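Removed from the display is one protein chain of the complex; every other protein chain stays in position.
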Amino acid sequence: MATYLAKPDNLQTPVSASDIVRFGVIGYGYWGPNVVRNLDQLDRSRVVAVSDKSSSALKRVAKSYPHVTVSSDSAEIISSPEIDAIAVVTPVWTHYELTKAALENGKHVFVEKPFTTDARQAEELIDLAARKNLKIMVDHTFLFTGAVKKIQQLLEQGTLGKLYYYDSTRVNLGLFQHDVNVLWDLAPHDLSIMDFLIKESPEAIVATGQTHLNGLEDVAFITVYFPDKMIAHLNVNWLSPVKVRTTLIGGEKKMLVWNDLEADEKIKVYDRGVSVTSREGLYNLLVNYRSGDMWAPQIEQVEALHQELAYFVDCITKDETPMNDGKAGLRVVKMLEAATKSLRQRGALVYL
Amino acid sequence: MATYLAKPDNLQTPVSASDIVRFGVIGYGYWGPNVVRNLDQLDRSRVVAVSDKSSSALKRVAKSYPHVTVSSDSAEIISSPEIDAIAVVTPVWTHYELTKAALENGKHVFVEKPFTTDARQAEELIDLAARKNLKIMVDHTFLFTGAVKKIQQLLEQGTLGKLYYYDSTRVNLGLFQHDVNVLWDLAPHDLSIMDFLIKESPEAIVATGQTHLNGLEDVAFITVYFPDKMIAHLNVNWLSPVKVRTTLIGGEKKMLVWNDLEADEKIKVYDRGVSVTSREGLYNLLVNYRSGDMWAPQIEQVEALHQELAYFVDCITKDETPMNDGKAGLRVVKMLEAATKSLRQRGALVYL
Amino acid sequence: MATYLAKPDNLQTPVSASDIVRFGVIGYGYWGPNVVRNLDQLDRSRVVAVSDKSSSALKRVAKSYPHVTVSSDSAEIISSPEIDAIAVVTPVWTHYELTKAALENGKHVFVEKPFTTDARQAEELIDLAARKNLKIMVDHTFLFTGAVKKIQQLLEQGTLGKLYYYDSTRVNLGLFQHDVNVLWDLAPHDLSIMDFLIKESPEAIVATGQTHLNGLEDVAFITVYFPDKMIAHLNVNWLSPVKVRTTLIGGEKKMLVWNDLEADEKIKVYDRGVSVTSREGLYNLLVNYRSGDMWAPQIEQVEALHQELAYFVDCITKDETPMNDGKAGLRVVKMLEAATKSLRQRGALVYL
Partner (left out) sequence: MATYLAKPDNLQTPVSASDIVRFGVIGYGYWGPNVVRNLDQLDRSRVVAVSDKSSSALKRVAKSYPHVTVSSDSAEIISSPEIDAIAVVTPVWTHYELTKAALENGKHVFVEKPFTTDARQAEELIDLAARKNLKIMVDHTFLFTGAVKKIQQLLEQGTLGKLYYYDSTRVNLGLFQHDVNVLWDLAPHDLSIMDFLIKESPEAIVATGQTHLNGLEDVAFITVYFPDKMIAHLNVNWLSPVKVRTTLIGGEKKMLVWNDLEADEKIKVYDRGVSVTSREGLYNLLVNYRSGDMWAPQIEQVEALHQELAYFVDCITKDETPMNDGKAGLRVVKMLEAATKSLRQRGALVYL
């Protein structure tokens, strides 16, 4: 990568696969330490510098990673010629500015989800990266978990048949955010997973919810209409006494339950379903239930973030477009925007 | 009761407490046998006659209850001078006609939920019963379970503090109905419980959902807006591979989880919550989390239907108005009507 | 059967299959009502008479089954020429006398488990029945559950491979018995299931336990040694705050967990195991773990007692020996005797 950055006039040449991608990480709060640890462990990447506003955060970096430069000024890192890629691990309202500056300085960007606070920003960043031939990867970490990969396989193989619904419950106590409501905090997980799993594009969104404490919605319910009678629903809540991470996916042939809190058996596939034999008129419909075995496939046990960052390094060195690129980030932001609009109008249907 | 019916000109006189209420039961399908069994076991009631369209159902009655008159014609039962009260245990579209006929024949009526298919019918029946000084009880069975009674106590004692939300998931595979969608089939349970537990009147409803098989919605999501930022949400689904009966209730002081499928420990009360200390401006809000013990109160183990029917007999003999009277039935029907209207308009806000 | 009883000199001739087996039931406490209900529902059996010491029990019989003769004197029933078979549903210390009298009066006997209080009694009854060409069936109800039948299939098909261990936990609060300890109360379930599932004969037993309240052991732990390194273990406890009904079965190829308290998914088969590659000496053993999918086969949903009684009626009318005959009952009693002996000697090894 060093040579790559030394030859800015030759952007089309992918870097040699043997090169190391040098990272600057901005933000060392809750998630930043995981990003730094994984980048540090990968063979093909190196963490050169970390910045954070908090001096105690920087002290923690210095203690764990004595070889890493620390700085309270992100601009230093963004402009450093020693750095090939920036990881933006900061609150969402800072993503646009930091990502833009990083791209303008010729850095690839790994950015937390949600990508930006609105679609316009996301589009601008996508364009800028394209012009500069730089990669954007939005941290849709769940796509790299064993569970989501297994579900994706099952869907691709047609195991579930035509999809009827996707219904996720993602509730727990806190953490309250100051800058985003529960929808922008928790729903990006589900929306990015749905964006990955469901081939059809969503048509419209209805969202309801309520604020109770600090003026931001802490409870929200989102319905997403897809073509061909597929429907999705999300239940996100910061005020639940118990943690729930359960998704039901119903298909014509089979149905599955994904309980992400189970240590083993995260995914259970049920050989259950309903079929209707139509005869003459409503009262002659014959509904047949099918009830059979349940099956819990072995799930790959991996640290998703590790795989995601390895994939990002690969995409950079091989000059390939990540599946969770800026466009994927934009699709999620568009759904969040639509849901917010609907929420403010108490469930008004908002087309995408 | 016999003397009571013999003196129609003296309706104001409550029957003597020693009297037996004589029942005719219309409908002996899924739920009817439970109604008959419980009425047969009560000291103060007697089942005189049962009617059903199905001859095999009537055979089953004759085998188990040789002393009971059976008939394929409900009109016979409704007009019988030997009968004081009618239990209407039939599909919802028949409730209005049967209840009306029963009331016109001077019978008290115990009727399955939902009360009627529209509010107008319910209002007409309420008026008719009032004019005739007859009781209507709508079979909101859940109000008589140990779990709902315990929750009601906790709310009344202020254990949970001001309510923030009520969130119920009621999903399973089937049973598909020919005449009602999943909303009219499953939501009456939750709506009647909410009507009982929540003192405030609901303001507006948003419902979304989808049909997949026979033209009736098999998946639906309902949000109910209450005054003062209380919000309720129901998730009902006939296409779930697993059965879920879980309600989260969040309050300012405590939160509870009611899992009706647990054998013991149906209700867990969590000493968890969030409070916000406001200082200056949004970024100075201080959110405090409280996490403490969990407590599962002992729940009364009773057959709810038994208690409900005993209460109905009491209301008749003591001339008292049941809490789950026609008006309670009407309130649930109004919510179902509003939800249906919203569902058909993909989430339009419908005021109540 | 009527003709059969009329021709005592012609015992070899099986009764015609179209005949009805007429039952007398002795004991109408906890389990008796289930026996009566099922015998009453079967096409090919009829309950003629029920006896119990308690007059309130007899009143309940009379209310539910007006056509059945009731009596406080079991001898009347045992000697009735109207009766072909006796169901002995009484405490264990009465089994021997009642069964003996029934056999002497030419009746087939269905008797609660454990069969008798000692092996000598069991042997005498088996001999008597053989001489009289009468059937004894010991009520090992669990053999007729969907779960045990499925496990038996899996074992027969070799799905689990060579068996390593069978480990059952059967604990709950009470019911304390006056006449038997927890071992004689709860262990017969497991011992009869093991007798059915495991082809090898047990070699020796070690039992430990403790009395705490009324002089009878309320906690007991039993180890059963089988040939070829198969080992079984039972944990029975009347003083557990929670109810547990879980059996682990480990085999060379696969392992299973049977949780009888699960509504669905009672049996989970795990594609997990361990194999050892032996090289030279202990420290060169190579242990290989295999971890794979889990699979929960669909279990037949039936009332086990219904199937068992239907099978008993079949065995009588077809003159066939039940699998859960007196000999099976004897094998269980021998294990109980050995366990009791070991328990009294604090774990002494008792050979079978």
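Order as written gives the chain letters A, B and C; numbering starts at 1 within each chain.
The criterion applied here is as follows: a residue touches a chain if its C-beta (ideal position, glycine included) is under 8 Å from a C-beta of that chain, and two chains touch if they have at least 3 such contacts.
Predicted model, so just to flag it, every value in this text is computed and none were measured.
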Which displayed chains the unshown chain touches: A, B, C
For the chain left off this view, which of C:133, C:210 or C:321 is in contact with it? C:210
For the chain that got dropped from the picture, name the residues of subunit B it touches. 264-265, 271, 291-298
Tell me where the left-out chain touches subunit A, residue by residue. 66, 242-243, 261, 263-264
Where subunit C meets the left-out chain, the residues are 164-165, 167, 169, 171, 173-174, 176, 178, 204, 206, 208-215, 219, 221, 223, 225, 229-231, 233, 235, 237-242, 248, 250, 254-257, 268, 270, 272, 274-276, 278, 282-283, 285, 287, 289, 291, 342, 345-349
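Basically, only the chains that are shown with their structure count from here on.
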Since subunit B and subunit C share one sequence, what rotation angle in degrees maps the C-alpha trace of one onto the other, as a multiple of 5? 180
Which chain would you call central, comparing Cα centres to the global Cα centre? B
Interface residue identity across copies subunit A, subunit B - same or different by half: same
Distance between the centres, which are taken as Cα means, of subunit C and subunit A, whole angstrom: 55
Just curious, how far off is subunit C from subunit B if you go by their C-alpha centres, in Å? 42
State, to the nearest whole Å, the distance from the C-alpha centre of subunit A to the C-alpha centre of subunit B. 42
Contacts with two or more other chains, residues of subunit B listed in rising order: 242
